[in-house]
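For this view, one protein chain was removed and the others were kept in their places.
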Amino acid sequence: MSETAFYTKDLSVFYGEKQAIKNISMDFPSREVIALIGPSGCGKSTFLRSLNRMNDVIAGARVEGEIWINGRDINDKGTDVVRLRQKIGMVWQKPNPFHKSIYENIAFGPRYHGVRKKSELDEIVENSLRKTALWDEVKDRLHGSALALSGGQQQRLCIARSVAVQPSILLMDEPASALDPVSTAKVEELIAELKRDYCIVIVTHNMYQAARVSDKTGFFLMGDLVEYDETQKIFTNPSHRSTDDYISGRFG
Amino acid sequence: MSETAFYTKDLSVFYGEKQAIKNISMDFPSREVIALIGPSGCGKSTFLRSLNRMNDVIAGARVEGEIWINGRDINDKGTDVVRLRQKIGMVWQKPNPFHKSIYENIAFGPRYHGVRKKSELDEIVENSLRKTALWDEVKDRLHGSALALSGGQQQRLCIARSVAVQPSILLMDEPASALDPVSTAKVEELIAELKRDYCIVIVTHNMYQAARVSDKTGFFLMGDLVEYDETQKIFTNPSHRSTDDYISGRFG
Amino acid sequence: MNSPVKRENAAADRVSHFPKHIREEWVGRVYVYACVALLVVTIFSIVWFIASKGLTPFVSGAIRIQDLLTGRVWKPEGEPPLFGALPFLAGSAYVSFIAAAIAAPFGFCAAVFMTQIAPKVGRRVLQPAIELLAGIPSVVYGFVGLSVIVPFLRDTFPGQGFGILAGSLVLSIMILPTVTSIATDALSTLPAGLKEGSFALGATRWQTIYRLILPTTLPSLLTGIVLGISRAFGEALAVQMVIGNAPHVPTSLLQSAATLTSIITLEMGNTVGGSLHNNTLWSLALILLVMTFLFVFIVRLLERRAKR
Amino acid sequence: ACGKNNNEGAASGSPSASDSAPASSASGEALSGTILAAGSTALQPLVEQVSTKFMADSKYSGISVTVQGGGSGGGLTQVQGGQADIGNSDIFAEEKFKDADADKAKELVDHQVAVVAIAPVANPNVGVDNLTKQQLVDIFSGKVTNWKDVGGADQKIVIVNRPSSSGTRKTFENLALGGPSQDLPGSIQEDSSGTVKKLVGETPGAIGYLALSYLDNTVKALKYEGVDASVENITTGKYPVWAYEHMYTKGEPTPVVKAFLDYLMSDEIQKSDVTDMGYIPVGDMKVARDVNGTVSNK
């Protein structure tokens, strides 16, 4: 087995009284793609969001348990959340480019993190766009609005934006579910490409997608991690009845 | 083939400038279940809602084309929309019980349509709840708030509420997608049960569900009806490439 | 001189105790907290200053609270001076309640029109119109009241036109936007699908509104009405211009009356600071303040009800 | 006692001051400074107008005068508290600062700058042009409610009052009615003389009272006890309902303030602006009145 990028221990998330995630311990190897599947409302997004402490943003959300990255528990009080998030990129279901130019969308992060020189920034922008296979499509309109791009392009731009600040982990919440077949294929290719450098955690409701892109798959049900194993095992020979029920579409 | 409950001819729906549904002609046989599938945003809900003119409620929505039920085009100016909707029940993805008691939720419709006698109403309530397999679960708290029921129960209550006004067509928009496995199974059973009396049109994103419950399936893509055929045919041997791509999970 | 330092911070991760982003965070924090602190200080000083002025007549023993609240005679320059504020309390209560009684059905109907009947026309025409009504300054309402409503009432009914009715009519237009906008919010934020559920059963629009929407949104509608009353209660100039200002408990809608605000406007400038008369006017201001708290309290109660 | 001294000071100062003040300032360099006069709205227009002229005068170009309204009470409070240099008032400070505050009045120095008479006014259609004191008392106490009972048309009487804190009302009550009146149910009360004039003019059967400076032909000024409120009758004391317009300073005025007050008392101003605006110059009065209301010949 490869080295571990990070792992959680007894992670629970509450929304007010309600427990959305129940004592989940899970470890994520570097340079692999981990898919999280499960029916709507089972807590996939909640779990994903707790990994970069994005749940801090939600009023009433409370996280318990530990998340160890680089020998530190990020739920510790002393954690520098801002620094942490720089190391963990995130991509959402709905593409959410900033209302700025394509160039600015990507340069924004690096510039904030101290890159001042125009030439350096230019380079980062180009590299990020190349990595996400967008460069050829947008190189002529780098200073045009990012909102003028198609949905699929916007989503890849958002991935490029994350990549530009050099994270080591990428969290993706249904990154292709709002995209057309062609864009979906491109994003999936991109994931395969990026996993050479990053640990990628992807939430998806498309089981074929999970099977295609991931190395390991976790099945969630009502806040519990029912099963977590090699993707191939999960899809061919799951250990739990409910996993089987779900992947064979008996509910959800 | 069985008799036709209703059919559409060149039906288009616009939201402002944008055309969400493009010239769809489709016929719906009585006493059958017709599933509508397709990726998010392809117009399934929009199409369904135009069948009982529920799009009237949405500002900016405009419907063109014909929908023939019982020898009349319901898009005709003269149509009595109220009467029409009584004949076409509707169930939504998110259960939407009224903020009233269980009893009142079901009695609301019949009472409004002229049933005054307490005994008659009682009977309708009981029958509707029995039909939806809710009776045993709620008979002791008929006058408690409907909002205290679980999601699955609420959904079945909404179906019971529709059934209580004796429609001939039932429209269901992802009726089980927010439900747990057990409730999903119950709703699917219910659909199989109800199709003895009604023509049921169901939107679902769960292809197994479509395969399980429906007799015919229509595949939508970006406002077009790509393919419409016997369910078995669609799932085993679709005529179109994109149908195949979709049901084999290559996107969506 | 800043940029090299920053660069260094970015590079030497954990060395500096105050990396740029933490400093930044503090700047933001200090700024917003200061703004909020100022808000709190403001409100406390309002209460403190008005209360300390308004309580002097009672503390000094010159007037008893119950006499002020229940006294029917306002004769501050008499021998002995009499300070009965009941006429103003009654006047304020009458005008604001009647105004609300007129505005409530109008507001509800306008809200129904905008959300249920013709949302497009509503958004394009009625909504802006109502916002405009809210934007018209109260002196302009007073001016129109004085030059249209008062002469109209004078010519149509017995009396001089000035009085509770004139005040209420002017106020009802002024609070219509408040009532309407809250009703509109309540109607448009109804739980998704509620209305459709009813339509799908074949209920008519009116049935849906009357049997489903009205009961479900009632607490919110009441909130709007209370807010309207609250606004009417505190309105000064428009009312003062048309109500007639006689310090008597009104016995008819067409009789000149006075409100708390109108008597303050009228007499504050003519009395010397520190005199009993002047201090008693501050007591009236204090009553206005207390009423504000009361209204806010009621609104909160209703809102809590609406949430359930 | 103090009040009396002040009166005399102001009255006697007026004729001579006009030339002494500029003389004193001419001896040194030109005066400069600011003056804030606040208070009576009745007096405000006059002071404003005069201050404009004053500042336009090259002799006083270094002085800037600001005039504020706010009501007599406010003016007295502000001058007493030191926020204003001059407190304009329609009534004696002693009438406002009473009881516990009586001492405050003693610190103020009175400068009477004009006289204003107040006349009962009625809607032109009431059919009456003279009222006796008793008739007025009956009307304002609600004993008489129809004009026909005082010899006019058969019409309901509508009283348009000023608020009880008004200087105009106080003067009218004291000098025309002989004592405080009540606020009757159904009477209208208006903040300012302008509104009173407007209402009396518009409202059938209305009666009120106004300073002469407000009069015009939309309302009818009534004779009081058969006496017309003419300049002649007022200066001789035949028409009793009149009052001084006061400008109070706290202690003796500073040179700058004194220059302005002297300018206001100068013949040039008293004979033109003061009379033009419907006031009567103090110097024209052949009678004087003290704070207790005692009238004496000068």
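By letter and in written order, the chains are A, B, C and D; residue numbering begins at 1 in each of them.
One rule holds in what follows: a contact is a pair of C-beta atoms (placed from the backbone, for glycine too) under 8 Å apart; a residue touches a chain by one contact, two chains touch by 3 or more.
Keep this in mind: contacts and distances are computed from a predicted model.
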Protein name, per the UniProt record, of whichever chain is missing from view ("Cytochrome c oxidase subunit 3", "Dihydroorotate dehydrogenase electron transfer subunit", "Nitrogen regulatory protein P-II" or "Phosphate transport system permease protein PstA"): "Phosphate transport system permease protein PstA"
Selected residue (touches chain absent from view) among C:L82, C:L194 or C:L237: C:L237
Contact partner of the left-out chain, one of A:G89, A:G152 or A:P238: A:G89
Touching residues (missing chain, whole complex) on chain C: 21-22, 24-25, 27-29, 31-36, 38-40, 42-43, 45-46, 49-50, 53, 105-106, 109-110, 112-114, 117-118, 122, 125-126, 128-133, 135-140, 142-144, 146-148, 173, 176, 204-207, 209-210, 227, 230-231, 233-237, 241, 261, 264-265, 268-269, 273, 282, 285, 288-289, 292-293, 295-296, 299-300
Interface with the unshown chain - residue positions in chain D: 34, 36, 38, 41, 44-45, 48-49, 51-52, 55, 64-70, 81, 83-84, 190-195, 213-214, 216, 276-277
Residues in chain A touching the chain absent from view: 52, 54, 57, 59-60, 82-90, 92, 94, 96, 98-101, 108-109, 112-113, 144-148, 158, 161-162, 165
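Simple rule for what comes next: only the chains that are shown with their structure count from here on.
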C-D against B-C, pair bridged by the larger set of C-beta contacts: C-D
Innermost chain, taking as reference the mean of every protein Cα atom displayed: C
Inter-chain centre distance, chain C versus chain D - centres from mean C-alpha coordinates, in Å: 38
Separation of mean Cα positions, chain C and chain B [Å, integer]: 47
Of all residues in chain D, the ones touching two or more other chains: none
Interfacial residue positions of chain C with respect to chain B in the complex: 119-120, 123, 191-204, 207, 211-212, 215-216
In the complex with chain A, residue positions of chain B that touch it: 39-41, 176-181, 184-185, 206-209, 211, 222, 242, 245-246, 248-252
Complex interface listing, chain C residues touching chain D: 74-79, 151, 154, 159-162, 240, 244-248, 251, 255-256, 258, 263, 265-278
